[in-house]
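What follows is a set of notes on a single structure, which appears directly below.
Moving on to chain A:
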Amino acid sequence: MKNKHILVILVCLTIASLIAVRIDVYNQAYAAGQSVSDAPIFMRFLGEGKSIVSGLSILQADRYFHGGVGHFSDEHEEGFAIAERDHKACEHPEDHVLPEASPFNILFRVSRQMDVTEHVHLHGDQMKEIIPWLYYAAEIDSRNVQAYVLTGYYLCDRLGKVDQAITFLREGLRKNPDSWEINAELGRIYFQHVKNHEAAVQYLSKAQILIQESPHDKFQERSVLSLLAMSYENLGQGSEALPLYKRLNELFPNGIYEEKIKNFSS
Partner candidate 1 sequence: MQQQAIIAKNLYYTYETGKNKVEALKGVDLSVNNGEIFGFIGPNGAGKTTTIKLLLGILIPEKGELALFGRAPSNTETRRTIGYMPEIADYYRYLTPVELLTMYGNIFGIEKKLLHERINKLLKLVGLGEVSNRLMRTFSKGMMQKVSFAQALINDPDLLILDEPTSGLDPVARKKMREVIQDLKATGKTIFFSSHELSEVELVSDRIAILNKGRLLAVGSAKDLLGGKAEGQSLESYFLNMIGERI
Partner candidate 2 sequence: MKAVWAIACSMLKELIRKKDFYVLVIFMLVLLGFLSYQNFFQIEGVSRYIRDFGYSLLMLFSFIIAVTFTARQLPSEIEARTIYPLLAKPLSRHTVILGKFCGGAMVSIIAFTIFYVIFAGFYMAGGEGKSLILLGQGFIFGILFLCMVSALVMFFSNFMTTSANITLTFLIYIAVGGFSDFLGRMVISSKGIITALYGVLYYLLPHLEFFDMRVRITHAWDPLPAWVVLSLVGYTFIYCFALLYFAGCIFKRKRF
């Protein structure tokens, strides 16, 4: 009698599994045909809220970068990685300016002790600690371009994981084909770390086109154009580099650019 029950349960489970497999195959085929998100079900549940969660994840990475303390100044809204690129310990004078309190006020004194007042940045190998948050920021919202760029930067420049950075950025590019930022970051990595100037030109020239269609400032345009110009230069294609240096000289009139223009013009 007992064996009979087990048999019935096993048969039911087998049938259910077969149906589940069929449904899954159908879903995958449907998703492929309809450009349905391949994100995990939890991420899909978040809906438009995922951009907020993704943004919070980046803020959390920023907190980790500062040893667990949040710094939400303008500098960081633009991306803490950019500030860190100079590798200088930047100062945050606005942080933790606590008003004076009576020394007899025990609650305030305890509160001061609980808060951190010293300013710290992660260094060296410690940088790896921010990677999970950047990774999740990108995983949660695949349109969060900043998450891909920051992850690429930290992986490559701080942790020496060049191949992983390229793979991750390519994945980001697959999901955001119109992003000049990811193209520019890939181009920069190929230029600076891989020394593959052909690949650098491929990505940077795409970035150069896309940046014109997006809101940007002249500093951002300069970084794309200068890397692209140098890549052409390294490939011996001075004629391609010339208009780029001209544009750079328009943006930031500079003796170096003028010299380059003179050289390539002759």
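Please note the rule applied: a residue touches a chain if its C-beta (ideal position, glycine included) is under 8 Å from a C-beta of that chain, and two chains touch if they have at least 3 such contacts; residues count from 1.
Per the selection procedure, all candidates are chains of the complex that A comes from, given by their letters.
All figures in this text were calculated on a predicted structure; none of them were measured in a lab.
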Complex member touching chain A, one of 1 or 2: 2
Please name which positions on chain A make contact with candidate 2 in the complex. 64, 67-69, 98-101, 106-111, 113-116, 125-126, 128-129, 131-133, 135, 155, 159, 161, 164, 168
